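Here the complex is missing one protein chain, while the rest keep their positions.
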Amino acid sequence: MQPNTFGNLLALTTFGESHGPAMGAVIDGFPAGVEVDLQRDIQPHLNRRRPGQSKLTTSRSEGDRAEILSGVFEGKTIGSPIAVIVWNKNARSEDYDPNYYRAGHADRTWEEKFGHRDYRGGGRASGRETVSRVIGGSFARLLLPEEVSIVGFTRRIGEHVAEDIPDELTIDDVDAHPTRCPDAAVADEITETLKRCKQEGDSRGGVIELWVDGLDPGLGDPVFRKMKNRLADAFMSIGAVVGTGLGDAPAAAKARGAEFHTGIAGSGPDAGISPAAQGIQGGITNGRRICMRVYFKPASTVGSMAKKGRHDPCIVPRAIPVVEAMAALVLADHVLARRLDR
Amino acid sequence: MQPNTFGNLLALTTFGESHGPAMGAVIDGFPAGVEVDLQRDIQPHLNRRRPGQSKLTTSRSEGDRAEILSGVFEGKTIGSPIAVIVWNKNARSEDYDPNYYRAGHADRTWEEKFGHRDYRGGGRASGRETVSRVIGGSFARLLLPEEVSIVGFTRRIGEHVAEDIPDELTIDDVDAHPTRCPDAAVADEITETLKRCKQEGDSRGGVIELWVDGLDPGLGDPVFRKMKNRLADAFMSIGAVVGTGLGDAPAAAKARGAEFHTGIAGSGPDAGISPAAQGIQGGITNGRRICMRVYFKPASTVGSMAKKGRHDPCIVPRAIPVVEAMAALVLADHVLARRLDR
Amino acid sequence: MQPNTFGNLLALTTFGESHGPAMGAVIDGFPAGVEVDLQRDIQPHLNRRRPGQSKLTTSRSEGDRAEILSGVFEGKTIGSPIAVIVWNKNARSEDYDPNYYRAGHADRTWEEKFGHRDYRGGGRASGRETVSRVIGGSFARLLLPEEVSIVGFTRRIGEHVAEDIPDELTIDDVDAHPTRCPDAAVADEITETLKRCKQEGDSRGGVIELWVDGLDPGLGDPVFRKMKNRLADAFMSIGAVVGTGLGDAPAAAKARGAEFHTGIAGSGPDAGISPAAQGIQGGITNGRRICMRVYFKPASTVGSMAKKGRHDPCIVPRAIPVVEAMAALVLADHVLARRLDR
Partner (left out) sequence: MQPNTFGNLLALTTFGESHGPAMGAVIDGFPAGVEVDLQRDIQPHLNRRRPGQSKLTTSRSEGDRAEILSGVFEGKTIGSPIAVIVWNKNARSEDYDPNYYRAGHADRTWEEKFGHRDYRGGGRASGRETVSRVIGGSFARLLLPEEVSIVGFTRRIGEHVAEDIPDELTIDDVDAHPTRCPDAAVADEITETLKRCKQEGDSRGGVIELWVDGLDPGLGDPVFRKMKNRLADAFMSIGAVVGTGLGDAPAAAKARGAEFHTGIAGSGPDAGISPAAQGIQGGITNGRRICMRVYFKPASTVGSMAKKGRHDPCIVPRAIPVVEAMAALVLADHVLARRLDR
């Protein structure tokens, strides 16, 4: 019963409230002897998540400098739990009213559950909690083979859908545009829409698509720890996420079996591999690309609410490093689990 | 690292392979003093899952009689783990060839992972494993307040979408038609399509929609044990499920925030409750209906594959008790967790 | 919150009540591809635990035949959970009275806790539950390197202390005498005392000493999963155990540091190894013999109680395979954990 811990062999525990002293991440189960450089391996991912990166995002700007308290010595992990904190700054808690429940937020339900809560900026329910996840995920990446690439991008924001996507993508490719949409024309449309949202106090949701390439086959555990449900659990634990699926799941649900299943049965080298599987069969990786989509509802703080906090008209671009971080945690957990298979 | 255990305070462990001696379920953490009647409370849910219920489903027919080995005494639970088995019968294992990998199945990936596997009918990766889940879920239902109703129904099969759905539904309403689609006209269309599939060796996927009514507000835990991600984890762990979401998640991702968010902010009795939340805000129930959709790909064994096993052209109708069972497990876990909140 | 599960990477879940249909063990996390022969690897350990082995033990005799329901195929494990049951027979439940609380037993406290209980022969609290542990332990042994030997023996029963013990011992050496005391003269004294106990309705406790040889250094995890506390947890979970310690712990507590600590500090090959450590330093094995003692109170059913059940005057000899099984579970868990260190 650790509602603030994610993962099994690699376990991330997060703590901190939006307007408390600090956000934190404790990572247990991290193998010893892994080289870590805070500025090279961790801070860049925090920077990618940080608000205030462009005109499109919230004006709150914390800096978000990670500080390691435990687990790394002489540039390498030592088998101890890794503890990292980020101090909270620039939190104007006087903006918040304890008796004011924002619609669509956790305000009322957390009050219902716990009776007593930190009402400042969502407290523990704030999106700021994802700072800890990004830290955890950036450590998790260090456990993946070098050839593994985890890249998320904006597939959709509101009415705009990216269609012209290259077959290969790097994080740099995606980050080249503030919308993180790799279809340049659509990216421009999104920019226009989000500027208008900001003026009108409106917001948009969207879809992040995640590609994981370079994985070996055999990752994922049977029955209740399938790769697909662990990833779904990871993504759906992010505040604004309302759905997730392998590839285009709604399309799969409409398809005719005879057309959907194009793999070849038998006993040859590729026999049994299905292109429609999006990289996961029976819950276990087949060595091909994992493709998942993550659906976000529109940001719930709109219009006159803006004065009660400083929020983005669309969190999708900033959520990409969070989705990637959660994926990295799941993958690293399974990479460790693979050592126990036989 | 218990890949075969689901849940936390209420923990279901399942065992058994499709063509082994028995399927089993062990439920730990079940409170004492709860009345259980095998024939009244457990067996009916197994019967709802059972193959051979109609012309639309597979011809394999096991009977599937649950037998309690532990945890119930004089008609009540005693705080011990509850163990239930169902013997496997009628399994024609000679149909299976160890060197034949079915496309889109777990055959190849499990081999990759474990080296040695039970190749008969999918072994542990068979849909038959859900027998254990239905047992677990039927016990979990006994921990929910009587006013809680968990009802799943066929929202879509292939090209056919149910639109005309009553506001309230019982399991009996849904089970009135073999397709478990409560829109009678669409149900008939589905029947025709599935008959044709059977003749042509084709298959269809679809969408199950799940409604949970009667829940108190305050269920769900922060951060990594939100109600929504626990349910997503539960559903995505079912073999053929490819996606899930709150209500119509893809539609939410397209919506304008100003239209999507209709809840009222402030401090009145309903302030902060959002109708668009599908019953869950900040990961915690708000006392309204939870509505989730579960997307299934088309059954992967089609055409000439039929001789390698006896399978349904569409598993959606039979999967409804499985989806309900997984939901019941999550809900019961959170109902227990609620006792620890304050 | 799985009070009936022991272990982490290798997780044993037990179920069953003394007078219910069956006792069971489910082992999750067991690697694939390990050869298992029920008659060679599992049944002998059950036989060693079985009552009715000699005049000194209870006359209840079940046979206790293990039956595998899951997880083994073609003589090898397949990565599935391993499920094994032993049917209960010969249980005269009419001997038991629901309103009769035996002194020193769980009868009253379980009633207090759960309200409703299986009062027949202790139900779940019966020593019969250790059948499941012995099954679990016998599988765990298969994960240990061949050179590892786990041998427990009777160090003390009541007033009789074995002093003349060889430096090396096998299970066969120990089992050569029904008391499992390898000091032949003391074994005979014990036999006389226990015969008299049986006549007089008296009982004795004692001390089991456990030797684990052949372990590599580096087993055990920091802080809360030290080898010594996992073993202590394992042993103290056995019903009649009242204490445990490394070597002769009470003697260590009296010793002068200058005499107790004979290891050599520095940087040579043996530097830092302490003979007084009983094989565990900082919670981690040092490659030497682990020696632990397990203290048993006298069996609590004595005198006129005998008619309320059939019990041993001393459970120490029969408890040896149980202590060994619990040790094997802890060791195998740590052998698996070792794969995750770096």
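By letter and in written order, the chains are A, B and C; residue numbering begins at 1 in each of them.
The criterion applied here is as follows: contacts are C-beta pairs under 8 Å (C-beta built on N, C-alpha and C of every residue); 3 or more make two chains touch, one makes a residue touch a chain.
Predicted model, so just to flag it, every value in this text is computed and none were measured.
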## Note on the structure
Considering the complete complex, of C:I171, C:L210 or C:A299, the missing chain is touched by C:A299
### Task
Quick one: say which of C:R124, C:R141, C:R180 or C:R289 touches the chain that got left out.
C:R124
### Query
Among B:A184, B:I264 or B:L340, which residue is in touch with the absent chain?
B:L340
#### Entry: Residues from chain A at the interface with the omitted partner, ascending
1-5, 8-9, 11, 13-17, 20-22, 24, 26, 28-29, 32-33, 67-71, 73-74, 76-83, 85, 110, 113-118, 123-124
### Query
Residues of chain B in contact with the chain that isn't shown?
1, 9, 29, 31-33, 79-80, 222, 336, 339-342
### Query
What residues on chain C make contact with the chain left out of this view?
1, 3-6, 8-9, 14, 99-110, 112-115, 122, 124-125, 129, 156, 158-159, 197, 200-207, 217-226, 228-237, 239, 241-247, 249-250, 252-258, 260-267, 271-274, 276-278, 281-286, 293, 295-300, 302-303, 305, 313, 337-338, 340-342
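What we mean here is this: only the chains that are shown with their structure count from here on.
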## Note on the structure
Most remote chain w.r.t. Chain B, using mean C-alpha positions, is C
### Query
In terms of C-beta pairs in contact, which two chains are most connected?
A-B
### Task
Calculate how many whole Å lie between the centre of chain A and the centre of chain B, each centre taken as the average of the chain's C-alpha atoms.
26
### Query
Rounded to the nearest whole Å, what is the centre-to-centre distance of chain B and chain C, using the mean of the C-alpha atoms as each centre?
40
## Note on the structure
Whole-angstrom distance, CA centroid of chain A to CA centroid of chain C, is 46
### Message
Among all residues of chain B, which ones touch two or more of the remaining chains?
### Response
1, 3-5, 8-9, 14, 110, 113-115, 124
